[in-house]
Structures are given as C-alpha cells and as structure tokens.
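The other protein chains are all here in position, but one chain of the complex has been omitted.
Our next item is chain A:
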Amino acid sequence: MKTPPSLRGRLMRMIMLVVPLVWLVATGISGYAAWHEVNEQYDGQQRLFAQQLLYSSRAFTRPAPPYEHGEEGEVDHMALAVWNTSGELLMSDGEGLALSPHPDFSGFLTLDTEEGKHWRVFYLSDAHYSVAVAQEFKERWEVVRGLLVAQWLPWLLMVPVLLILLWRSVARGLAPLERVREELQHRTPDDPTPLSRAVPSELAPLIDGMNGLIARGAEMLSRERRFTADAAHELRTPLAALRVQAEVAQLSTTTKARQHALGQLTLGIDRATRLTEQLLALSRLDPLQTPAHLAPLRWQAIAARALEEALHVAAERGIGVELQQSVPDAEVLPLSGDETLVGLLLRNLLDNAIRYSPDGATVTLVLAADHVAVRDTGPGISAEWLERVRERFFRPPGQSQPGSGLGLSIVERVAELHGLALELENHPEGGLIARLVRA
C-alpha cells in the first residue's frame, strides 16, 4: 500500500524547495545591486585617482625610470600609466606597461589582456598628458563575492535550526492527533462519550465529525443490542412451547393426546418460523436510511400481489379480501419507493386484518389519492393499547391469535423509510383502520 503523504514531510519538502529558491533570487538581486554599487564606488575612485595623477604629472620634468617588477609598493590588480601627447610613456607601474596610450581620450574602456585578465581602464587627457588608471574586474568580483558570502553564511547556519524548530513545532501541533488516536484505539465500540475537543482549531471539524459518528454508532449498537436481547427472549417462549409439546407427545399414552400434542407442535413450529421471518425482516430494515431501490410506486401492482398472497389464508376462514380504489391509477398516493418493502408492509397489514377478523368477514384494502389503508371488521384495539401496539414485541393482553408482536413494527419501519406515517384508528362501526399517510 502506498503510504499517504505526511503533513510534516510535505512541509519539510516545501521548505527545502522554497528556501534555496528564495536564496537564489535573493542572491541574484543582492549580487546585482552589490555589483552596481561596487562599480560605482571603484569607478569614482579611479576617476579621482586619475585626476590626481594628471595633476601631479605637470610636475614631471623627464620620463621616470622604467618600472621594474618586484619593486616595493607594487599593487596587484591595479595599473597606472602616464603618457605625453605624442604617446610616449612617461611613467607606469608593472601592470601599466600593458596599457596602450589613447591621447586626447577621456572615459572608461574595458581591456582584455592576453594573459586573460579583464581590466577596467579610465583614461584622462589634457593638452600635455594622458593618464590611465586601471583595475582588474576580478578585484571587484571579489568584493561582491565577499558581500554575498557574508550574506549567505547566516542563512546557511539558520536553515538547519529553522528545520528543526519547524519539525518540532509541527510535531507539537499534531500531538493532539496522537492523543486522539490513542483514545480511539482503546475505546470500546459502544462507548458513547465524545472525543475531547482540545485540539488545534484546524482539527476541530474532524473531531466534531467523529463525535457525530461515535454518537450514531453507539446509539445503533445499543438499539441492536436491545433488539437482540428482546429477540432472544421472544424466541424462548415459542421454544418453550415446542419443548413442552414435544415432551407431552412422548409422554402421551393415548393416540388422541399424542395427536393433539403433535398438532400443537406443528402450530408451534409455524409460529417460531413466522417470528424468525419477522425478526429477519426487521433486522434487514433497521440499518437502512433510505429504501435500497427507488422507483415510482405502482400501487395497483403491489396491492394486487399482496392481495393474492393473502387470499389463501383468508379463504381458509371464509374471509373476503377486496380492493377499493377511488382515484385513477396514476393518482394513488404518488410516491417513490421500494416495491418489495411496500409489498411487505401491505402483506403485514393484510395479515393482521385477516388474523383478527371474525370468520366470514371482509377485509378492505383502500387506495386513495392521499392515503392507503387496510380496514377490517374485527374487534379493533382498545384505546389504551392503540399506541403501544407499535412497540416491538408488544401484544395487547388477551390475544387468542398467535403473533410475534413485530408486524406493526415492520409496517412502521417501512413507512418511515418512505416518508409515510402509520395511523391506527378504531372504526366507529367496529374494526380497525390502519392508514398510511404522508408524514
């Protein structure tokens, strides 16, 4: 796996890149400025020196003796020469011998000698004499170089210090992250306490985000745990029934008693199967935030399928199931959703309605523009339990029909996912109406 870029490494790399660049530019600028200044300075000195030399030449009576190398007072990189108007050398130092006369010329010239030296030469002439004062460029370069080195040195010394300081300050700035990591590593998944917000302000949004996640995760975990515990307990009752009936079947001495127990066993297995299916349905619904598939709901098709599936159980008890539709197909509670889930919802409502209807009664599925409802003609639900029946595993007392107490929880969960609300209401003429409306 590629290691993700390190913040510190990136900062360091950037500084290593930027600092030399800044240096280079700074050096260029200050080198140029220094060169300019040095030239101005030395040119001025050369000019002054030439004037003095020309002035003092007037006192010459005869040519000076030729210059000999190694004479005392010889200065490298400097040269001077004095000529008369006819170009005859009157005086020069060793280096000055290489200069050529330019009578009647005043001004600067650049001279490259055969030895590879570059000279800056200033000529000054009057009616009798012409003088030249020369300086090697190398001399000027050295001054500039000295200046630049003097400037570079503190930089060079500072950079490692700067890098170390930066490294440490970034490390210190990131220390809270390390603490957060430590905290996260040792935390149990269900711990709902938020992370400390004592971090640099740049990290605060991250911590806030994580705290939100932690809160949601802990909430979900505790809900699932509660659900699992409830489910385990709810499974115990059908299991106890199965066990006791199985034992009765074994103990029974008469065929009639044994047949009865075996019949009860079969019913018990059906009941446990249904409970398991309901539990599975709910456990799949629980983590969903939105329906997995979204498409405009075709209520007629869903209703037709749900009715068909309910028909068999209903027919066994002579219960009629009918569809009532008051508006054209396209106008039935327009909604986007998952047809499988909505089908599950309708089946649960129909199942409940059939279960609690007296034999031979009629169950009605209503499709309207603003609601979808299932109505039965059973006993309804007494007012005190009307809200509680939505609770998981809750069943109103005195039920003769078997049930898991999960059907309405499933209905409500699917409704919630689709932005619908489940309304439960006893019909004035008897029976229960379960109505789905927009929340």
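Keep in mind that, in the parts below, contacts are C-beta pairs under 8 Å (C-beta built on N, C-alpha and C of every residue); 3 or more make two chains touch, one makes a residue touch a chain; residues count from 1.
Throughout what follows, contacts and distances are computed from a predicted model.
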* Structure fact -> Out of "Beta-ketoacyl synthase-like protein", "2Fe-2S iron-sulfur cluster binding domain-containing protein", "Autoinducer 2 import system permease protein LsrD" or "Two component transcriptional regulator, winged helix family", the chain not pictured bears the UniProt name "Two component transcriptional regulator, winged helix family"
* **Option from A:R168, A:R243 or A:R317 whose C-beta touches the chain left out** => A:R243
* To do: Quick one: say which of A:P103, A:P194, A:P379 or A:P396 touches the chain that got left out.
  => A:P396
* Structure fact -> Answer key for A:H260, A:R274 or A:R390 versus the chain not shown reads A:H260
* **Touch with the omitted chain, as defined above, among A:T85, A:S106 or A:S252** => A:S252
* Structure fact -> Residues on chain A facing the left-out chain by the touch rule are 233-234, 236-245, 247-248, 251-253, 257, 260-261, 264, 267-268, 271, 395-400, 402
